[in-house]
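Please read through the structure below; I'll follow up with questions.
Just one protein chain is left out here, and the rest sit where they should.
Order as written gives the chain letters A, B and C; numbering starts at 1 within each chain.
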Amino acid sequence: MTYSVAVSGASGYAGGEVLRLLSSHPDVSIGAITAHSNAGGLLGGLQPHLHSLADRVLSETTVENLAGHDVVFLALPHGASAEIAAQLPKDTLVIDAGADHRLEDPIAWEKFYGSAHAGSWPYGLPELPGHRDRLQGAKRIAVPGCYPTSSLLALAPGFSAGLLEAEDVVIVAASGTSGAGKSAKVHLLGSEVMGGMSPYGVGGGHRHTPEIEQGLSAAAGEQVRVSFTPTLAPMSRGILSTATARVKAGVDGDQLRRAWTKAYADEPFVHVLPEEQWPHTKAVQGSNHVALQLAYDEHAGRVIVSCAIDNLAKGTAGGAIQSMNIALGLEETAGLSHQGVAP
Amino acid sequence: MTYSVAVSGASGYAGGEVLRLLSSHPDVSIGAITAHSNAGGLLGGLQPHLHSLADRVLSETTVENLAGHDVVFLALPHGASAEIAAQLPKDTLVIDAGADHRLEDPIAWEKFYGSAHAGSWPYGLPELPGHRDRLQGAKRIAVPGCYPTSSLLALAPGFSAGLLEAEDVVIVAASGTSGAGKSAKVHLLGSEVMGGMSPYGVGGGHRHTPEIEQGLSAAAGEQVRVSFTPTLAPMSRGILSTATARVKAGVDGDQLRRAWTKAYADEPFVHVLPEEQWPHTKAVQGSNHVALQLAYDEHAGRVIVSCAIDNLAKGTAGGAIQSMNIALGLEETAGLSHQGVAP
Amino acid sequence: MTYSVAVSGASGYAGGEVLRLLSSHPDVSIGAITAHSNAGGLLGGLQPHLHSLADRVLSETTVENLAGHDVVFLALPHGASAEIAAQLPKDTLVIDAGADHRLEDPIAWEKFYGSAHAGSWPYGLPELPGHRDRLQGAKRIAVPGCYPTSSLLALAPGFSAGLLEAEDVVIVAASGTSGAGKSAKVHLLGSEVMGGMSPYGVGGGHRHTPEIEQGLSAAAGEQVRVSFTPTLAPMSRGILSTATARVKAGVDGDQLRRAWTKAYADEPFVHVLPEEQWPHTKAVQGSNHVALQLAYDEHAGRVIVSCAIDNLAKGTAGGAIQSMNIALGLEETAGLSHQGVAP
Partner (left out) sequence: MTYSVAVSGASGYAGGEVLRLLSSHPDVSIGAITAHSNAGGLLGGLQPHLHSLADRVLSETTVENLAGHDVVFLALPHGASAEIAAQLPKDTLVIDAGADHRLEDPIAWEKFYGSAHAGSWPYGLPELPGHRDRLQGAKRIAVPGCYPTSSLLALAPGFSAGLLEAEDVVIVAASGTSGAGKSAKVHLLGSEVMGGMSPYGVGGGHRHTPEIEQGLSAAAGEQVRVSFTPTLAPMSRGILSTATARVKAGVDGDQLRRAWTKAYADEPFVHVLPEEQWPHTKAVQGSNHVALQLAYDEHAGRVIVSCAIDNLAKGTAGGAIQSMNIALGLEETAGLSHQGVAP
């Protein structure tokens, strides 16, 4: 069976990546491709890398244009996706790459987004305990944020196994600039970002912080408190997260290593690298793979986990398609067999 | 039918790219993966982006290890491939990604490479007139150099159509650093190349010059003389060639455009972009696609053609696999459906 | 004596570079620093690299604010500078980093800029024959464009010496993105430009073409026709120009080399590198220096000249200050002793 799929927000980076990955998916046919300000134009002019779809015309992002497909991907600004999703048929699989349905706690939502909470959907990170089940047969899926994807994959095994303290968790992540989207802003100009690094959203203000805490707290069974600092790196794609937490008394390095290798032993996309080999974002570039390594710093009493993903692939579009595969009962890796593109 | 394929030089960039593309090819199974100094090691430590092949062990590059496959890819230094190829069975399809068998003229070979000429093989650029035929059923294929690929695709249509003068052809090309290979050299360090550009091999000294002239002269039916200057750009992949030639008297812009669009009308990988849209190397990154645009500068009396390829894909491994497909009678695009990876 | 200097357009890249260089100039004091949309703000928020000027407040770009200084730098969009310059006192040294007063030919101006010609001023490229004299005591100076600076320095010696043909001159240049200015545009986002190259303004359409031809024709004493193609490189700063021209019959390589070395023998900023050493834009980054090398390609009958400058320094602000020094009778190198910043 072939599923018809509509993609909104197709002129942006997330929408473009959904289309790139879907274009080689064996079980889908791409139906409506929609955008807002670029409606009416050819996809080839906006996403010139999507050669096989270059002649497709973008239609306006409306409920009418999206309805009638088996699957709808929403790659829209927060607020917009909730509004459209509410009007789509209940039996359409709606996958929201935006933030609207990620947070379970309405208070956290309102604090960080300043608007009414649209409710939460099954969370598209199947590698977290219990989440794969919830995605099977789901009709609404919230795609995790890119930083939460890498942060949760980095630390969840240690919290699930009860090896880490819930306080003083620190995550510093470097993201490629595509994470900031495709709208024209001076501080994102090539001239500004090439050759330099800077932090942003420091001090707990980044909207991904409550999402990270939500996931880690669920894994830990207690409230986890995270200091999260994102930085902007001079690269188009990729997130490298350095995540550290205090190890509980009596836990040793072997226990730590076993917790992570066991958690991901059967995962097709998450790779705990051989010891001494550290993740590099280029090794996962363009792919749904996750490269992960950990070290126990006995002196500091902390575990340090390094996790590399492609923010647009596993961090957005790849994770979304992986979740779609589960929801539809397809092979989980269907359409996601890309290796990393390196060097 | 599934063809067994061996890949030598697997620890380098060209060999790694052959493996990346072959790993999703529907008609092949990857047999021996060989290297020299890294023999015995795991591929995952050398090419960490090739996740599905991470556990494969590299064997030594020997005739014994390569023989017994239907297809052998040689991604070896020049000299080495000719030596091995001579010992491989006549009915094995041998595809040489190196230089040994590209040049037809022994004198040109000796002048630029300083060694005995190993002879020339069918040339793996099927988009050039007559070449696709020669590749069908071939048992030996010389993969074009990356600069010649982009230069010949840029200018051949104009010469084939008799629209261009054979003198004062000028090509200036910018290449990503992977074109210089993976051996450790100070001038290729990231610290040296990031944020800057420089030329090299200036003044006719680059080994790709005779190869470009060979192809353009064949298209023109007369000796074409090319001034070719390569430059090193701060990017890992990609070649952007700016190729210009004097237009013959009486030729107008419409004739020029028609020559190029007609030449590539049925080509699956070469795209003459809509007018006013110019090639960008990122739009072909990781793919076998070629983006091409031309403009007629009436004032200067010259046509300027801009051509973007991925030096490792269409410029090496992708072109090699495309040629393999033709030689084996497979679908020409098999295993090459990748879009560009952008941004 | 200390000269008071005003700088307009201070929130842009050109204005910022003028301020950076002036801040260590021994003979000037920086007076008004003006901008338009950012007037009223602190310079430190807009140009955080100018540490010693961080507390300076930007005033509005008006005639009133600029008048009353010995020197006024205009780093404004074309059109705007001519309008303001016309109202500044005749005895104020006005240095226009924009295009308004570069072209001598009103017809060329109108063709490429589509507005009325404001007249031409002494041209701030003292290394061209005769130009240094015209700058001495000048009260109005047009700063050359960045591409013309590198193109003219590359080829003028050969034309001045009568060694080159006036037809089929080809220049392909790669520029850092700061050459495109600081306004927010999608195609200049870091995500778009990092890791890739693309051409623009192809086919004679770039506004710098008539300026290059103006300078080369003056050097040659006949109309020179140039095919000029600019490309955008993934770096913040720098221009690498590859300039080639047909060598006249009977001219040999020694004559060529002598022409260039002689032309620049006494120039403090232009360096013909030792043979076999090729220019790299990073070696001139942040400095007013010019690195230049040439090769005679006998086979193609052409000279190839490679020229590296910093587009913002020698290509804009450095050239402007060098011209100011000459106009004011200061040491020509005053305030311009910066080495390149590499790696």
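By definition in this document, a contact is a pair of C-beta atoms (placed from the backbone, for glycine too) under 8 Å apart; a residue touches a chain by one contact, two chains touch by 3 or more.
Everything numeric in this text was worked out from a predicted model, so none of it was measured.
Within the full complex, the chain left out of the display contacts the shown chains A, B, C. Interface note for the absent chain: among A:Pro26, A:Gly204 or A:Pro274, the touching residue is A:Gly204. Residue-wise, the contact with the chain that is not shown comes from A:Glu192, picked out of A:Glu17, A:Asp96, A:Glu127 or A:Glu192. In the complete complex, the hidden chain is touched by one of A:Thr34, A:Ser160 or A:Ser236, namely A:Ser236. Across the entire complex, the residue among A:Ser11, A:Ser160, A:Gln214 or A:Thr281 in touch with the chain not shown is A:Thr281. Although one chain is not shown, part of chain C still touches it, namely residues 13, 16, 20, 23-24, 42, 44-45, 47-52, 54, 178, 182, 194-195, 236-237, 271, 273-274, 277, 280, 282-287, 289, 291, 337-343.
Where chain B meets the omitted chain, the residues involved are 13, 176-178, 180, 182-186, 188-195, 234-236. Interface residues of chain A facing the missing partner chain: 167-168, 170, 172, 174, 189, 191-192, 194-200, 202-204, 225-227, 229, 231, 233-238, 240, 242, 244, 246, 278-283, 285, 293, 295-302, 304, 306, 308, 342-343.
Here is the rule we go by: only the chains that are shown with their structure count from here on.
Judged by shared residue numbers over all numbers used at their interface, chain A and chain B contact each other through mostly the same positions, with over half in common.
With angles rounded to a multiple of 5, the C-alpha fit of chain B against chain C returns 180 degrees of rotation.
When each chain is reduced to the mean of its CA atoms, the one lying nearest the mean of all protein CA atoms is B. Looking at contacts between chains, the pair that accounts for the most C-beta pairs is B-C.
Note: centroid distance chain A to chain C, computed from Cα atoms, is 45 Å. For this pair, chain A with chain B, the centres built from the Cα atoms lie 35 Å apart.
Among the residues of chain C, those touching two or more other chains are numbered 189, 191-192, 194-195, 234-236.
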